[in-house]
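For reference, the structure discussed in these notes is given below.
Removed: one protein chain of the complex. Kept in place: all other protein chains.
Here the chain labels run A and B in written order, and each chain numbers its own residues starting at 1.
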Amino acid sequence: MMNIFDEVYLIPLFPLLGFLINGLARKVISKSLAGFIGSVVIFISFCLSVLVFINVSKEGFTTQNINYFSFINIDKLYIPFEFQIDQLTSLFLLIITGVGFLIHLYSTSYMKDESESSYARYFSYLNLFVFSMLLLVMGGNYVIMFMGWEGVGLCSYLLIGYWFKNNDFNNAAKKAFIMNRIGDFGFILGIFWLINAFGTTSYHNLFDAQTGILSSITEKNSTILTGISLLLFVGAMGKSAQIPLYTWLPDAMAGPTPVSALIHAATMVTAGIYMIARSNIIYSMSPFTMMVVAIIGLATAVFAAIIALKQNDIKKVLAYSTVSQLGYMFLGLGVGAYSAAVFHVMTHAFFKALLFLGAGSVIHAMSGEQDINKMGGLGKKMKITYVTFFIACLAIAGIPPFSGFFSKDEILGAAFSVSPVLYVIGVIGALLTAFYMFRLLSLTFAGKFRGTNEQLHHVHESPGRITFPLICLAVFSAIGGFVGIPEVFVKNGNKLADFLSPIFTDSNKILVAQTTSPQTEIILMAVSSILIIVVCIWAWNKFKRYDESVKTETALGKIIQNKFYVDELYDAIIVKPFKRLSKILSNIVERSGIDALVNGVGKGINYGSRQIRLLQSGFVGNYILLMVVGLVLLLIIQLLSK
Amino acid sequence: MEIKWYLFLSIILFCIGVAGALTRRNSIIVFMCIELMLNSVNLLLVAFSKMHLSIPGTSAYSAIDAQIFVFFIMIVAAAEVSVGLAIIVMMYRNTKSIDINFLNRLKN
Partner (left out) sequence: MTTTQILFWLLSALAIVGAIGVISCKNPIYGVLWLIIVFFAISGHYVLMNAQFLAIVNIIVYAGAIMVLFTFVVMFINLNEHPEIPKNIYVKAAGIIAGLCLLIVLVAALSRASENNTQLRIDTGVGLIKNLGRTLFNDYVVPFEISSVLFLSAMVGAVIIGKKEKQQTV
């Protein structure tokens, strides 16, 4: 049997091929062909990823480094184009290609109203995105990761602004791009510092337990490591939409719904988590950064959850819930529960993709309507969507035994062992999550229909290519958690943690393990689960009889509805002064500075010429006079120079 | 006689010519001032040719050359005067004036 690790370059190569074919031939190929190519290349990558995963999970597997060619080679700096395949990579490969394939399949139906060339354009962007994401997770050093990192940022921009004829969408795309750029700036500074401090960016040179550079450093909280880890975290903040760079993600909902599902829920936003999990040793060695990560993650989780309570756009609710869930993942990373965070990435990819695709299905049925106030009672007409959405809600709310329960509980358990305060706030966030998810569910599918009659007649279940991915994802959302059953229930039940343990062994050695007794853990789980279930039922019943007309908005509700005015705040403290500065620059510096300089040169020459022209008076006497003066001057110079 | 006296005489004559050319507006007088300057230079050339001979080791030919040079200057000056006066006459005919400032017509 051939060695699959020699052929891993095929995994990103196929999406790249798909991108090239769809991108270059988008004017000639038909819609069905474009969709077919777009989906098939991802499917092939998925199959290869499965093979890789099987090989990785075999006994005796060691981390594979595949060096293709020398990418940058200047003096002592050597950056090869290399891939690294290990447990973390293979898991992300599965998530990206698996969820990615389902979303491609879904898109072939969802986007069918597009014109042919923009249909192919859509798939080429989507393939390029998958390619970039694969590059990001397979890269064997930070530079390759950065290439993928920028690639997904670009695709995100292109896909958010996919309907580029709408200016609001373009602005949302620009906002996402610029916010990401702020984070990328931190990331690239971190890479530079890394090169400066250690002279390499390859993971195996840095992190290897025996030969790695970092294994020789024992000092904790050194300035270099803290600085690098903080800068890398700034990058993660931008890409994974954490406070204060989170505002782009809700606006990114301007893109087509499958894009939101793929990029803004399942894959791209988890790049930050992947990066920190990849650099876990750096973080474990700088507890200060860990604390920052945990606090920002938790703050984001609760803050975004509060905002989500009052949103009425179905996609906005999901967007804020994504921000909130990402916050949980950062909390997990921050408290040192790396495998828990990765676990949550995986389960979140399932149920959030499912939620978005379900939302897409609803929007599709409602002919583009996104306001949940105008929905209601859809459950009877869209059985499959309703059931799968319901499962996803159970999963995200963390009701046992659905997948979200296990991953979230693992994170919260780790948080409790670090500090009970983190745990309590985390649980409050989880309760908020349960509340807004069931509010959404109830408003959308329960009660009576609040839209127009025309919409009511149009409502229908979506076709198979939409429901099939929903069902697949629903199955995973329901049972996906069983790969990580806590130790207290089943001995050695946490298969995922075992699988990932080679990546995190060094970190676990550094971090002092704080364990809670099994009894405490079970009590905590029981309490949080019961609370969550109560909140779910309360929210469900509260909004079942929802009527828009009797709605009264309190002051606090209004603030939440307006997302705490964060956008307005950014607008006031950053955008407006910036614009004013630009205006000053354009009006004063440009007009009276640069323009005046340029015009002044012209005017000066004009004026000077006019003055010098007077010398050419035509009066012979003047010429002679000047000649004599010149002669005198020359002779004086001659005399003085002697 | 030392050369310096001829030198200073030539300079004085030349500068008087310059001052005249600068101060007068009558083109005939300006023209005469130019002749004056030419003559001062001729005088100096002759004086130099005579001085040249007193330097040991020089042949008489190089001294003769200077005087031939003066001769040619006179030839050119004669030609120049004939043309220059013709121009002045034509200018008078056209403008009824020989004011040198009327010669700025080329300006426009």
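Everything below uses one rule, namely that a contact is a pair of C-beta atoms (placed from the backbone, for glycine too) under 8 Å apart; a residue touches a chain by one contact, two chains touch by 3 or more.
For clarity, every value in this text was computed on a predicted model and none was experimentally measured.
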Visible chains in contact with the missing one: A, B
Residue numbers in chain B that touch the chain omitted from display: 1-9, 11-26, 28-29, 31-33, 35-36, 39, 42-43, 46-47, 49-51, 53-55, 60-61, 63-65, 67-68, 70-72, 74-83, 85-90, 92-94, 96-99
Footprint left on chain A by the chain that the document does not show: 621, 625, 628-629, 631-632, 635-636, 638-639
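Here is the rule we use: only the chains that are shown with their structure count from here on.
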Chain A residues touching chain B - in the complex, by the definition given at the top: 616-621, 624-625, 628
In the complex with chain A, residue positions of chain B that touch it: 18, 21-22, 25, 30, 100-101, 103-107
